[in-house]
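The complex appears here minus one protein chain, its other protein chains still in place.
Coming up: chain A.
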Amino acid sequence: MSAASALSKSASKTVPAPSTPAAESVLPAGQHGIKEHSDGRFGYVPVQTRSDRFKSVNVADFEAVTGREAVWKHSPVAKFTDLTAGGLDGSRYPVESTPSADISVAWVPRTDARIGTAGLPEERAAANAWSVFDDALAITVSGEEAKEITVTRSALGINARGAHTIIEAKPFSQATIILQNTGEARLSENIEIILGESANLTVVSLQEWDDSAVHLANHFASVGRDARLKHVVVSLGGSIVRVNPSVRLAGPGSDTLLLGLYFADAGQHLEQQVYVFHDAPKSRSRVNYKGALQGQDARTVWIGDVLIGNKAAGTDSYEQNRNLVLTEGTRADSIPNLEIETGDIVGAGHASATGRFDDEQLFYLQARGITEEEARRLVVRGFLTEVVQQIGSPELEARLQLAIEAELIGTDDK
C-alpha cells in the first residue's frame, strides 16, 4: 500500500488515515466480527504539522488540562490531576539493575549536557515531571559486544512523582535495555534515548504495575546516522498506563522498529501515542502495535503519527496497529496519521484493524474438542506472538508468553 503515491509533492499534507477494506481484511475476524474504527476522525485535519507542536520544559507554559486537548482527549484526565496539576516528588527513587560490563547506571545532575537533546515536553504532565526532577537516572552504553541489562523499579510508592531518565548508546555500541516496572506508582516521567552513529540499541519498557498504578511516560529518542533503535512497549499491569514514544530519525540511514504489546482487562486504560519523525534521508521505520482487550471497560488507545519531513528523501515507513477484542464492553481506539512533506519516498503505509474473537470462532475450536479457556488462549497467544518474537531476548520472550497467559486466566477468574 502506498499512501504516498497519490500525494502532491508540495506542501505538507495529512493523509486522513482511511479505514481501507484492505487493511481491515488483514484481520480475518472482521468477517464475522466488527471493526471499531475510532471516533470518526475522517476528515480530521491537524491544527499544525506534528513537528510544530508547542514544546516547553516549563510546566507554567501549559494551560491546565481539560481533557479536550488532542493529546489528552482519549485519556481519563480527571483520574490523574495530581500528575498534571499537582506538585510532584522529583527525588531519587530505589532502582535495581543487573550487572553488565560496558553499561553504567548512575544518577546525574540536571545540568548533564545530554538532557534535552532528544526531545522536549509537548504536554503538561511531561513538563511537570521535567520541572521537578532533582537528578536524572543515566544509563550509558558503550562497547560493541551485544549485552543485556534489566533496570527495575518496584518501590515507587503512591506519592505522585516526576522522573527523568537518559539512555545513551555511544557510537557503534550495542545493547538491550529492559526497563521493568512493578509495584505501586503515580508517575509522570520523561525518558530520553540517544543513539550515536551506528549504535544498535533495544529498549524494552515493561509495565507490570499493580492494579492501582498510574503511569504517564514520554519517551524521546534521537537516532543518529546508520543507527538502529528497536523500541518495545509492553503494557500489562496498571490502572492507567500511557506510554508515548517519539522517535526522531535524525541521521541518514537511521532505522527504527517500534513494537508494542498490550493487554487491557476490565477497567484498565492502556494508551500509546507513537510518533515517528523522519528527519533525514534514507531513514526507515516500522511500527507494529498489537493489543488484546478483555472485560468490562477495558480500554485501549493507539495513535500512530508518522511525519516524513522535507529533508527525508528516500524513506520507507509502515505502521500498523491491530486489536483483538475478546469480550463485550471494551473499547479500542486506533488512529493512524501519516504526514508527508516530500515527494521522494520509497514507501509509506499504514494499517489499522480491530477484530473480534467471536462466538463462531469459539464454536469452531470447541467443536474440535478444545475447551473455551484453551481456545481463547490459543487465539490470543497466536495473535500476540508475532510481536513477542521480535523482541529478540529469549528469556524475556518466554516470560512474556507466560505473563500473557496469566492475563487471560486473571480475567477468567473475575
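Miscellaneous remarks
Quick note on the criterion: a residue touches a chain if its C-beta (ideal position, glycine included) is under 8 Å from a C-beta of that chain, and two chains touch if they have at least 3 such contacts; residues count from 1.
FYI, contacts and distances are computed from a predicted model.
Only one chain is not pictured, and the protein name UniProt records for it, out of "Isoquinoline 1-oxidoreductase alpha subunit", "ATP-binding cassette domain-containing protein", "FtsX-like permease family protein" or "Fe-S cluster assembly ATPase SufC", is "Fe-S cluster assembly ATPase SufC". Contact with the chain that does not appear here is found for just one residue of A:A64, A:A78, A:A367 or A:L402, A:A367. Across A:V59, A:L307, A:V379 or A:L400, the residue that sits in touch with the chain not pictured is A:V379.
Within chain A, the residues in touch with the undisplayed chain are 27-29, 31-32, 324, 355, 357, 359-361, 363-372, 374, 378-386.
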